[in-house]
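A single protein chain has been removed from this complex, and every other one stays in its place.
When the chains are written out, they are named A, B and C in that same order, and each has its own residue count from 1.
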Amino acid sequence: MIIVLKDNPEIDKINALRDWLRSMDLEIHYSQGSSTTLMGLLGDTSGLDIDIIRSLPFVKKAIRIQEPYKLSHIGFKKEKTVVDVGGVKIGDGITKIIAGPCSVESNEQLIAIAESIKTSGGDVVRGGAYKPRTSPYTFQGTREEGMMILQKMKEQCKMPVVTEIMDIAHLEQFEHIDMIQVGARNMQNYELLRALGRQNKPVLLKRGFASTLEELLLSAEYILKEGNPNVILCERGIRTAANQGTITLDLSAVPRLKQMTHLPVIVDPSHGTGDSKIVTSMTLAAVACGADGVMVEVHNNPSMALCDGPQAIDLEEFEQLVKKIKQLRDIISV
Amino acid sequence: MIIVLKDNPEIDKINALRDWLRSMDLEIHYSQGSSTTLMGLLGDTSGLDIDIIRSLPFVKKAIRIQEPYKLSHIGFKKEKTVVDVGGVKIGDGITKIIAGPCSVESNEQLIAIAESIKTSGGDVVRGGAYKPRTSPYTFQGTREEGMMILQKMKEQCKMPVVTEIMDIAHLEQFEHIDMIQVGARNMQNYELLRALGRQNKPVLLKRGFASTLEELLLSAEYILKEGNPNVILCERGIRTAANQGTITLDLSAVPRLKQMTHLPVIVDPSHGTGDSKIVTSMTLAAVACGADGVMVEVHNNPSMALCDGPQAIDLEEFEQLVKKIKQLRDIISV
Amino acid sequence: MIIVLKDNPEIDKINALRDWLRSMDLEIHYSQGSSTTLMGLLGDTSGLDIDIIRSLPFVKKAIRIQEPYKLSHIGFKKEKTVVDVGGVKIGDGITKIIAGPCSVESNEQLIAIAESIKTSGGDVVRGGAYKPRTSPYTFQGTREEGMMILQKMKEQCKMPVVTEIMDIAHLEQFEHIDMIQVGARNMQNYELLRALGRQNKPVLLKRGFASTLEELLLSAEYILKEGNPNVILCERGIRTAANQGTITLDLSAVPRLKQMTHLPVIVDPSHGTGDSKIVTSMTLAAVACGADGVMVEVHNNPSMALCDGPQAIDLEEFEQLVKKIKQLRDIISV
Partner (left out) sequence: MIIVLKDNPEIDKINALRDWLRSMDLEIHYSQGSSTTLMGLLGDTSGLDIDIIRSLPFVKKAIRIQEPYKLSHIGFKKEKTVVDVGGVKIGDGITKIIAGPCSVESNEQLIAIAESIKTSGGDVVRGGAYKPRTSPYTFQGTREEGMMILQKMKEQCKMPVVTEIMDIAHLEQFEHIDMIQVGARNMQNYELLRALGRQNKPVLLKRGFASTLEELLLSAEYILKEGNPNVILCERGIRTAANQGTITLDLSAVPRLKQMTHLPVIVDPSHGTGDSKIVTSMTLAAVACGADGVMVEVHNNPSMALCDGPQAIDLEEFEQLVKKIKQLRDIISV
């Protein structure tokens, strides 16, 4: 960290700052220009709250040189992290395909969709049992029942499965789940992240609606720090002023994150667009810019899809999409 | 809700939609123009997911006429809600003043600040014990110890107290707290909101960094629906593209919310600006536009405020601020 | 347009509204429910200011059914618009490649880059002579001199050329330019748009930093309405709260615009990312999601690119990029 002092600072205050920084095991390197004094801090500054430094009346600016995330930092280990999701390796250089219905409704529905996904070439099944809904008056998911349906599908179809957790208290219901999803609304639910760091199942961490990539990595850091290295990051759209009434899929997050971290990065173009008519285009774009995986909502009710989300494509569209993805994978190196 | 159909829709699909809507106890009113067909839905549409309607291939637009929030709606009851926080009435027409340190550190610190706040004319003491921090490497609060310090202060200074909850599992530690705060990061932690709705202490619900006012009211609705009517809303700044590297206090939320809901609305200009040098100005502006209360961070260490947040003003500034607020209250009717 | 009235509106005010609407040649269709009265307006409502309707004290909501843009509307003509830029057809189903330096500096620089672009397979040369710069103290472009260098390059290399206009008064300097670019900062400079609508050269209209797609089309409409049908739209990044200190390329604008308009849509991944390290990834993603063209900054100074923009790739990277684009074009249908 570099601290730029204001002109003519009071010596006793600077000394107090220096002593406090030294008490945190930081070395201080002064640099005195004609009008500007810099303090360079050497050592681990990740525990230092930069906003506190900035608020000091004699400080003009404070700039972090070292990124505040450590275990997720690209420099932390030599090789990219590959996460094993029930046998499917995410992050191994080949874009994986996760697909399934918005909500788990019945055995029949889920198995029909899962079988079709498997035949088309999908790798992992997704399906929501616990559903975080903006309004308490809309459908909240099939909850415990949905969790059991997911388990049955897994046994029957032999496909790995990912579903969302909303509360630590539900964790034991996830015993047969292959990957636990943390939704955008809970990206900064730190007690939940800590609990997921104290178990070993892979965690799919979705980016918040207005979260920076650094904040996403710091949330991953809460999980990694507790001992669970199996974290996958997911871009699922940000809220912007320029696209009112819809979400904006930020695909640039994929190549940017890949310069920042060794963790795999996947994209959810269904929630990330909210519009089934553009899901195929944006899924292909996600593959083209290097995503380690894509997660797509599909439904099996083409004639009257009232209970499926507006962003779900049907099984036939999905089959065509998988074909295109496989062609793209031959051109694009992840 | 009004549903605008596309030109020449298939009759059997419209009939399927009609039957499904009727199964939800909605009456349907058709209106056939020369080129456009409208369906008007009569009845309670709050449980209807408008995004599903919009996704139907034969639907051009769907528009809610009725707001999706009900118990928090301004039309739900005749009088504005007044919330009793340890004897202090928030929402009674006189702007209340909540103040205290960012973090609860020690008995001495908290009591010194609380006594000064009381003398200056503050109404409620705030102080963080559980601290949601973006990085796992920065100070996470004094947690259980801080909760006990808050309780002691309350007994000694006879001031009501508000502090933040981060997990349902901590709820029993809040027995002696007068108001439970839900932070911006947990505004859509629905399991937590439900749990707070099943107890009776007032809840201070902060707006998320990119949340709409409708979403804030729908989160309040999760609490109200479980039976707890004591909810206070808090504007604490939104993240915008135009103010990079800082937060933007959205004071227009105050008069806008007051047209939407009967719940009290307060403002946190400290977190809402992140800059102690403009906290006084923005607090006065909050009072001027009709806030039912303001919540301000203060510290008692003017010479070297290293452990206080960058947005805290000192006790003397607070005293001056209270004087100005009282003058303003004579001019402005809340 | 549908106007939803508040309960129990005053009859004389509604009558005044009705008379005013009829004076604009609109037919009114009433729909009276048990608690809600709707007015449906039939006819051309594009000239009606919806904000005025919304502001009326007895109006609850007003909703546009018809899009406010007309000549750019996808329903306006049967075939997609193909724009001829010096012989290169943009919008013909094959993604075109526009490339060139950030700033035009000298004959030698521009010809060296243009020759290399031509050899690699680029279609059109871009280069800035008039440069809109945030600060008046940074380099403002080579201006008149740059315009002459562009003309010489065009003659020598036989490549079409696009460059930016900043003021109507400079229009005659664009005589030998094949396409005139309107930058993001001037997207709502309506006098400039009108002037460009009164001449016939193709106009490349860039989206503003916080503009909606509807606003982009309404700006295109200013040009089309004056008689010039040769408009190409360009996504070049929006400013968002979630990506502080950088721009966010909104690739979803490509498939969304293609559902709204018959005009060609291209993408500028260089300005749209501001980072040469991710330009290749995002260019491929733009092609994958169906862009009619991509516009990329390249430089010819790999060892010390001090005078090139941070978002420029070098000539060798460009050559590799063109190869990948051509492979992608065989898979993706635009």
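Basically, a residue touches a chain if its C-beta (ideal position, glycine included) is under 8 Å from a C-beta of that chain, and two chains touch if they have at least 3 such contacts.
Remember, it's a predicted structure, so these values are computed and weren't measured experimentally.
Participant: Just name the one of B:Leu17, B:Ala210, B:Ile266 or B:Val296 that touches the chain not displayed here.
Facilitator: Checking the options B:Leu17, B:Ala210, B:Ile266 or B:Val296, the one contacting the hidden chain is B:Ala210.
Participant: For the chain left off this view, which of C:Ile28, C:Met148 or C:Ala210 is in contact with it?
Facilitator: Of all options in C:Ile28, C:Met148 or C:Ala210, contact with the hidden chain holds for C:Ala210.
Participant: Touch as defined at the start, partner being the missing chain; which of B:Asn15, B:Gln156 or B:Ser252 qualifies?
Facilitator: Only one listed residue reaches the unshown chain, and that is B:Ser252.
Participant: State which residues belonging to chain A touch the missing partner chain.
Facilitator: Residue positions of chain A that touch the missing chain: 2, 4, 29, 31, 33-36, 38, 40, 42, 60-61, 63, 65, 209-210, 238-242, 244-245.
Participant: Name, in rising order, the residues on chain B that touch the hidden chain in the full complex.
Facilitator: Touch with the absent chain occurs at residues 207, 209-213, 238-244, 248-252, 254-256, 259, 273, 275, 277-278, 281-282, 284-290, 324, 327-328, 331-332.
Participant: So that we can see where the missing chain sits, which residues of chain C does it touch?
Facilitator: Contacting residues on chain C, toward the hidden partner: 13, 16-17, 20, 46-49, 51-52, 54-56, 68-70, 132-139, 166-169, 185-186, 188-192, 209-210, 215, 218, 221-222, 225, 239-241, 274-276, 303-311.
Keep this in mind: only the chains that are shown with their structure count from here on.
Participant: Could you state the distance in Å from the CA-based centre of chain A to that of chain C?
Facilitator: 31
Participant: Could you state the distance in Å from the CA-based centre of chain B to that of chain C?
Facilitator: 39
Participant: Residues touching two or more other chains, restricted to chain B: which are they?
Facilitator: 209-210, 239-241
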